[in-house]
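Below are the structure tokens for one structure; questions will follow.
Other chains dropped; remaining ones untouched in position.
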Amino acid sequence: MIKVGIIGGTGYTGIELLRLLHNHTKVEVIAISSRSEAGKRVDEIFPSLVGSCDLIFSLPDDIILNECDVIFFATPYGVAMKGVGAFVKKGIKVIDLGADFRLNDKDEYKKWYGLDHTQDELLLLAIYGLCEINREKIKNANLIANPGCYPTTVALGLKPLIDNKLIDLTNIIADCKSGVSGAGRGANKATLLCEVSESFKAYGVSGHRHYSEIKQELSLLAGENVNLTFVPHLVPMIRGMQATIYVDLLDSDVDVQSIFESAYKDEYFITVLGAGNTPDTRNVRGSNFCQIGVQKAPYGNKLIVMSVIDNLVKGASGQAIQNMNILFGLDENLGLKQIGLIP
Amino acid sequence: MIKVGIIGGTGYTGIELLRLLHNHTKVEVIAISSRSEAGKRVDEIFPSLVGSCDLIFSLPDDIILNECDVIFFATPYGVAMKGVGAFVKKGIKVIDLGADFRLNDKDEYKKWYGLDHTQDELLLLAIYGLCEINREKIKNANLIANPGCYPTTVALGLKPLIDNKLIDLTNIIADCKSGVSGAGRGANKATLLCEVSESFKAYGVSGHRHYSEIKQELSLLAGENVNLTFVPHLVPMIRGMQATIYVDLLDSDVDVQSIFESAYKDEYFITVLGAGNTPDTRNVRGSNFCQIGVQKAPYGNKLIVMSVIDNLVKGASGQAIQNMNILFGLDENLGLKQIGLIP
Amino acid sequence: MIKVGIIGGTGYTGIELLRLLHNHTKVEVIAISSRSEAGKRVDEIFPSLVGSCDLIFSLPDDIILNECDVIFFATPYGVAMKGVGAFVKKGIKVIDLGADFRLNDKDEYKKWYGLDHTQDELLLLAIYGLCEINREKIKNANLIANPGCYPTTVALGLKPLIDNKLIDLTNIIADCKSGVSGAGRGANKATLLCEVSESFKAYGVSGHRHYSEIKQELSLLAGENVNLTFVPHLVPMIRGMQATIYVDLLDSDVDVQSIFESAYKDEYFITVLGAGNTPDTRNVRGSNFCQIGVQKAPYGNKLIVMSVIDNLVKGASGQAIQNMNILFGLDENLGLKQIGLIP
């Protein structure tokens, strides 16, 4: 059994790791930490676990974490930057669900997160864990930067188009929509049910942290600088994310449907829907799948790509486990075969 | 008192007319028809009206309708086309909340609605009732085609830009989002709570009826042919609509915020939010306001316009009453001053 | 025009007062205070008001409040206890939406709210403002304790039965359900959308502050001590409250339907539904109505009373305005005739 530790277990990505790993036959979670809840039973904070989990929150510096084979950091940005090094030195694999090792450019990190990045070596070491793009590099990684939810959704929606040089890279629009769980479990007036239920709005229009990450990954895919317009919106639901992406096809006669189907035919978690079908976020609720539909606009050479994931699974904890499976040479979908919770 | 009749009163636009007219001090609803519910008390179908409404559904050919000063058709497309003429001939004003008189081109009507348009004269007579655009024409109209919800939201968001010739008319994207009430009150598996709650999806991507109406109105505003890409989405909420519109500014130095504020400074129902603010559909819930925020994209010359309305009010019944107020020389906001229901 | 002041205007009852008073033709809100937001425009905090309200939050000790004819305290418990006296002395009417003057027994207040009640004289002066019960006393009051939402719902559901001595007063169960807005607008993990949406639970089962208030009012109605079992539950919706009340009829042949209809036939805001109908909270959404349905259980002598209100209107700000109307000799329903927002 692979021994797993989780640092920062009281947020939504923490409980989601516990939920998904509970179905995984090759791992055992031996430690989970929380500075604020140390000493309490985990099932006291998350009663869904009563009867299924006997863990007690430890402090993040508890020595039991040194016995782990892999540690997930499910912490706010800034925490992993300081804490990851000690584990990596001991040969413990680390998967960081936060943002500390996603951006290659320290200035961008400073710009968006307001912190100086102090870990040059670790940053060089870190592999961006978008499995369908970086699978080979992930296999031998020691530190994985688990991607953000928006970057995952957008990059998977554009990869076949960029790989095949089918689109104008100067006029990309990603109109994205997220469920509220993306905002986390902190007490916050802005995400009270009474503030966000039965409503819809854009946010972060003047600049959102994931912009830089998306731009970086698209540019790496393209081998050249890519710009885009990115507007995130908040949807009155708990889970789910959709990117509606508008691009200009260089050749409007190309069979985009076939190109997507071919590009992803061997990817277990990527589902290209049949021609004319549009994805629905609920179909991936609680699952690690990404469903994609493509549609040429009725007029002009616009192509519309619709890509959906569960922001807490493929957009966070599920992809983290997928990365773990790759790291340890397991079947990539082990423990992750659940299908969406419908209805 | 202005005597009002409503044809087709069992849908959401029908009950919304009743709700709003209940607050209007210069009108009296004297008749409301429903083929299926004729003879039943209206408050039996809509118990929110118990104690506030003593009407009984009549048949649509009840002669009492001839005593009305104005008749609202809150019927599916096709019904008003046949029924409007008789009232117009008698000098009764008609406001059609359906689609029968919105499209000037009969071929477009046939294409999107599948019916031959048989009323050439009425079509010529009809005024498109987007009040902030056609106010002068509305004053003397006999037949008003009340606009669709998406066209209202998009046209109000683009009017100042088109009027001032600020944007590239060949690269407009309208990514629109609607609450579920836009789909109506018919029994339909696709809009069951269990099918659409906690989910998000695009629909009508290959072609939506409102596309033609939006294109027509934008082209009339521009004085030239305008194309656009239009993708509607379904949001898991009852009311509310947002258009997120992406355009290319011809001159990226222009002060768009001032232009919007100036354009709408005398419009009671159009609220231009302060610089940097984004609208939230809940702020217009149950009200006839349209709130608009504009934001330049952080990179490039893209401008993002966010326009929100309540699809059942400014997008349907509220605008219909605004049209009635204009028609009868009343204050345009009479009976329509309610602010949004928050929270 | 009656000059109105609001102390504590940033919560849900504050914005609801502003929304409702905006429709009231005989009042003008001249001041609204907020310690935390003093100096900011009200429509900055509540953008639904942009274009409809030019007020700026003042400090709660701003002298402009002394010019008011009536002041609403929309503050947490404890605040009104200290602040009300100064206004009452000046002859300004005060309506407290909080709990400070609802309980006649200071020990009960201490027990449930943890504070010593320091205002004996004011407490004696205060009238419990459940309009349909205490209308006569309210007319001449100087200080009104606006009732809690649960007590309003339960007391209105039981009044005809207690007045007519029809039930066993020792076996009453009130199984109550509330929308989330009852928990207020404070940043609180427990009322995040992701914590309460798509879920249902009981809370406060071992004791809830409204228990004592309900018991007091039922006992006053009965002229003897009444006990009850009261379990509140949280419903995943913004507004709305239902009490499902189970009582034992002393005489199972009594025509309960007629008794309810007769008891409330002159009450504008109380709607007794026809035999066999059950109320639905949405039918009173945003309105000051209380809808009641009664049904004998299929077996035994149990009677089931279902009473619904909008917790923010009849359960708070609407009833406060109804009290104001009575105080100032206005029509009781002035500004409060809106019907429920359907759908």
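For clarity, chains are labelled A, B and C in written order, and residue numbers in each chain start from 1.
Note that in this section a contact is a pair of C-beta atoms (placed from the backbone, for glycine too) under 8 Å apart; a residue touches a chain by one contact, two chains touch by 3 or more.
Keep in mind that what you see is a predicted model, and the values were worked out from it rather than measured.
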Checklist outcome for this item: With 3 of the identical chains shown in place, the whole complex in this structure file contains a total number of copies equal to 4
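Simple rule for what comes next: only the chains that are shown with their structure count from here on.
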Checklist entry - When chain A touches chain C, do the two copies use mostly the same residue numbers, with over half shared, or different ones? => result same
Checklist entry - Rounded to the nearest whole Å, what is the centre-to-centre distance of chain A and chain B, using the mean of the C-alpha atoms as each centre? => result 39
Item to check | Gap in Å, rounded to a whole number, between the CA centres of chain C and chain A | outcome: 45
Checklist outcome for this item: For chain A, residue numbers touching 2 or more other chains are 194-195, 197-198, 236-238
Checklist entry - Once bound in the complex, which stretches of chain C touch chain A? => result 12, 180-181, 185-189, 191-198, 236-238
Item to check | Interface residues, chain A side, partner chain B - complex | outcome: 171, 173, 175, 177, 179, 194-195, 197-203, 205-207, 211, 227, 229, 231, 233, 235-240, 242, 244, 246, 276, 278-282, 285, 293, 295, 297-300, 302, 304, 306, 308, 343
Checklist entry - Which of the residues in chain C come into contact with chain B in the complex? => result 12, 15, 18-19, 22-23, 46-53, 181, 185, 198, 238-239, 268, 271, 273, 277, 279-280, 282-287, 289, 291, 337-343
